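Please see the structure below; I have some questions.
Every protein chain but one is kept in place in this view of the complex.
Labels A, B and C are assigned to the chains in the order they are written; within every chain, residues are numbered from 1.
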Amino acid sequence: MTMRGANRPFCRFGLSFFIILLLPAYLCGQESIAPPSKVVAYDFKYDRGEAVELSWQLSPDDKGNGSISGYEIYRAEDPLDSFISIGFVSAGTSSYRDKSVYKGQSYRYQVATSSDGHLYFSEISAAVVPRMELINWNLLNLFIIGLFLCGSVIFFISHATRGKKLFIRKIAGLEAIDEAIGRATEMGRPILFVPGINDMDDVQTIAGITLLGRVAKVVADYDIRINMPVSRSLVMTTARETIREAYMGAGRPDAYSDDMVNYITDEQFGYVAAVDGIMVRQKPATCFYLGAFFAESLILAETGNSIGAIQIAGTAQPAQLPFFVAACDYTLIGEELFAASAYLSNEPKQLGSLKGQDMGKLLAMIVIILGVLAATVSQMGGGQFFTDIHQFLSNIFTVQN
Amino acid sequence: MNKWGLIISLTIIAAGLLYLFIKSIRGRDVERRFIFLFMGLAVAVPILFNISFSEKATPIVKAAFDKIENLPPGSKILISFDYDPAMAPEVNPMTDAFVRHAMAKGHRVYFMNLWATGQPMVATAIDRIIKTEFPEKKNGVDYVNLGYKAGGTGVLNVIITDIRKMYLTDVNGINLDSLPIMNGIRSLRDMDLLISVGGGLPGVKEWVLFAGDPGHIPVVGGCAAVSAPLLYPYYPNQLMGLLGGIKGAAEYESELKRKYPRFAETPQPGIKMMGPQTMAHLVIMAFIIFGNISYFVLKSRGE
Amino acid sequence: MDTFGIWVAAFLTLGIISFLYRDNPWYKVCESIFVGISAGYWFVTLFYDNILGLFWRGVTSPDPHYMLLVGAVLGFMMLLRLVPPIGWISRWPLAFVVGATAGLYIINYFSSNVMLQVQSTLAPLFSTKFGQPIFEASLYDTIGNLVIAGGTFTGLVYFFFSKEHKGVFGGAARIGIWTIMITFGASFGYTVMSRMSLLIGRMEFIFGDWLRLIR
Partner (left out) sequence: MKRQVPVIITFIVGAVLIVSVFFPPAERLGENFSVFFDIIAVFAFFLGGGNLIRIHGNKIYRRQKDWAFSAVTLTGFIVMLAAGLFKIANPNGITGDVAATGSLFQTLYYNIFYPLGSTMYALLAFYVASASYRAFRAKNKEATILLIAAFIILLGRTPLGVYATGWVPESFSLLQIPNLAIWIMSSPNLAGQRAIMIGIALGVISMSLRLILGVERTYLGVDNE
């Protein structure tokens, strides 16, 4: 039986067991293995008072030759209750974060070297009380970089609102949307709009719905049939609202009908089975797949291809992009999906936000170049300066928790 | 039987490929239905004749195996079955292997699901593996099935700080506080390892982003091959190891068999499925080649 | 599974596969059953887990979570759509959901996808231990690191919206899209494997459980 196995009942029997185990350790262990020393416990900073950091100096016998198996961590509530084992770390480790403490309670710790089924206990640490802090200063870097990103988006939005002209390059998949809708008009066949299979708590679905708003506007103007099977009830309600408003905007509220959007089933493949059926029976001229897609992407795209529809897809699921890229006429890759609605709106405000997110890319690119160069130069023996730069960049992009 | 099976399958597949080749050389497109039929045959024949190959673990699978192997017995491992029946053939071999390994090593296992449709899978895994191969293991002591909670990443956001805020009872309605295995478990942070097996959303990625990273808890994943490329960026810093698709499962099985002779006779669905899989791969490659031949033949004619 | 169940399952399996030939009544039956059964399944599951398990148990527990009532009120507002004169109230919970999603996504994507991914790209191009001569670096690793840093960089260039893809910038964007195409190709190659396993699973059911041709 290993030491760790032996400690399980220990938790439950508390003090009595503690003494039984402790005694032989003191009696026969003294001369062979040294316990860890300088056990320090301190409150883990900037959290809700739910963690204590523990550090100690390794036992002199911990030489990495397997003579000791590790350290067993003990904790007692203050005023001194019995010590119970709360965790185990392997040899060579000199710190532990206890995440099972309660705010405001005082604790003391003890660390034991575990070797050959025996425990060799350290001194008891000073008492520590985990506290909740008001502000999480650990996330200061997240805050600053976030402020830069959000700030640049907001800056360019307001910049554009003041009438400054912004250049945005052409995105082929979006230029094709009008053409695809036009084709449905010519052929007198419906348009199929699939907003993915996730619910409204996925931002991809929301992106799909905002695009639906743009598509529905054109559809309402040209009086084309739109068919939108959905797999989530909340998406159904939202989509109906969106399309209805588009028809109102076009001045034809009576042409709108709730039957344009239908809930099928929440089940992924049940939904796909039904959409496939709709495709081969109604033969839509144009299919939009905009939202979160999973395995169904290729089933939809290949079925759409077999009926000769123009297909425009967009998703931020990297695993599905290859299928859409291969089987559809146009594909919005990741970021383009989120940019699409802003792009199509052609409003300065929205276009400004695209310029803003480019600033984020610029930041990432600059940091990557500087960081990689600094790391390389420092690797080649370029000196402390470059090591510091690399370390600094690396640190500000590390999220602590 | 095996030898003849191999010969017959190869003959059938070769005949089909020849037909395709002639068609494509002439620049004709083959009808979809023929492709479908051919594909079906290429998979069916090796299954019927039980053709398989040997496997060796790649580093990323080995890392997953070692992570579980090197935890001291009695460690707390949470296994989440984040998939549905449709995905089961591909990922069930992984959960089977993980459960076998954890049980054989003497770890404590906590089951849960982020997918509603995955709930019955845990029950069958417990029946099929723990109850038959490890009858000495006790529910509530050595393992517990927490069941499914709706909310996906929302669930993770909650249980990373407090499991009992989501789960008051286990799947059988027994209060968590009365289960010995839940002693001292307050949140995911008390786990020694999180294993997520799944292929969609929420899946391994969400476990990394919403549980592993914020809680500093090691995560090992198993996923459908389709999600594997997506998860590579997280290895080895945020994800300790990964089983990608059937091949990953087969490699894990071979490693398990090597380390634990007791599993030599247990079913190895992963290794078994690699036979038809390999055949299917060859056929797909042939399709890509022939598709391009016919494309270039057509193009040279057009110009 | 009993014999009857297996036959039912086989009937349904073949029905779905028949769609590959063409749309037909057999497939339509399977499709209709699937839609009905699965919608029912999801409602039952959501009901037990969210309404009964989460909401009801939470509110009636000895230490009640009254915050849950807020959720219920929002949910109830959703139903007001059925009452046209005040149907517009149903936009409130919707606005709530969208706001919450936007807020949560900003933070999660920012810290995990931007910060961590950028941070992990900051590696030296040569994988030598500090102080070793540069020639000890493995050529393959060096090429690999160069490709990772360069590919990530040019990939970002490709996504730039506010600059025309011309000249040097256009060239970088080109390399970026090539890198992305390699990624897609690799994903595809990997996925093929996944898809086959599922077909193998079904075939094993047909030949094994149903026809009993294999063990």
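Assume contacts are C-beta pairs under 8 Å (C-beta built on N, C-alpha and C of every residue); 3 or more make two chains touch, one makes a residue touch a chain.
Values in this document were obtained by computation on a predicted structure and should not be read as measured data.
Taking every chain of the complex into account, the chain not shown here touches A, B, C. In the complete assembly, the contact with the undisplayed chain comes from B:M87, out of B:M87, B:M103, B:I129 or B:L256.
The residue touching the chain not shown here, chosen from A:A34, A:I124 or A:L139, is A:L139. In the full complex, the hidden chain is touched by subunit B at residues 29-30, 32, 35-36, 38-40, 43, 53, 58, 84-89, 117, 119-120, 123, 147, 150-151, 153-155, 157-158, 161, 165, 171-173, 229-230, 232-233, 247, 278, 280-285, 287-288, 290-292, 295-296.
Those residues of subunit A that touch the chain absent from the view are 46-49, 132-136, 139, 142-143, 149-150, 153-154, 157, 199, 201, 203, 206-207, 209-210, 212-214, 232-234, 236-238, 241-242, 244-246, 249, 258-259, 262-270, 272-273, 295, 298-299, 301-303, 305, 316, 318, 321-323, 325-327, 333-339, 341-342, 345, 347, 349-350, 353-354, 356-357, 360-361, 364. For subunit C, the residues touching the absent chain in the complete assembly are 1, 5-6, 8-10, 12-13, 16-17, 19-20, 28-48, 50-51, 54-55, 67-68, 70-72, 74-76, 78-79, 81-82, 88, 91-107, 109-110, 112-114, 117-118, 120-121, 140, 143-145, 147-156, 158-159, 176-193, 195-196, 198-199, 201-202, 205.
Operating definition for what follows: only the chains that are shown with their structure count from here on.
Taken as a contact graph, with one node per protein chain and an edge wherever two chains touch, the assembly is complete, since every chain touches every other chain. The greatest centre-to-centre gap from subunit B, using C-alpha centroids, is found for A. Among all pairs of chains, A-C has the largest number of C-beta pairs in contact. One finds 22 Å separating the Cα centroids of subunit A and subunit B.
Subunit A and subunit C have Cα centroids separated by 12 Å. Per-chain Cα centroids separate subunit B from subunit C by 16 Å. Looking at subunit C, one finds that residues 41-42, 111-112, 116, 183, 187, 191 touch two or more other chains.
Annotation for subunit A: residues touching 2 or more other chains are 201-202, 267, 269, 318-319, 399.
Here subunit B touches subunit A in the complex through residues 32, 72-74, 84, 86-87, 117, 152, 154, 161, 183-184, 186-187, 189-190, 199-201, 213-216, 226-227, 229-230, going by the rule given at the top. Listed in rising order, the residues of subunit B touching subunit C in the complex are 33, 36, 39-40, 43-44, 47-48, 50, 86-90, 116-117, 119, 148-151, 153, 166, 168, 199, 208-210, 213, 224-226, 228-230, 233, 237-238, 244-247, 273, 276-277, 280-281, 284. Against subunit A, in their complex, subunit C makes its touches with residues 16, 19, 22-23, 27-28, 30-31, 34-35, 37-39, 41-42, 78, 81, 90-91, 94, 97-98, 100-102, 105-106, 110-112, 114-116, 118-119, 121-126, 128, 130-131, 134, 149, 152-153, 156-157, 159-165, 180, 183-185, 187-188, 191.
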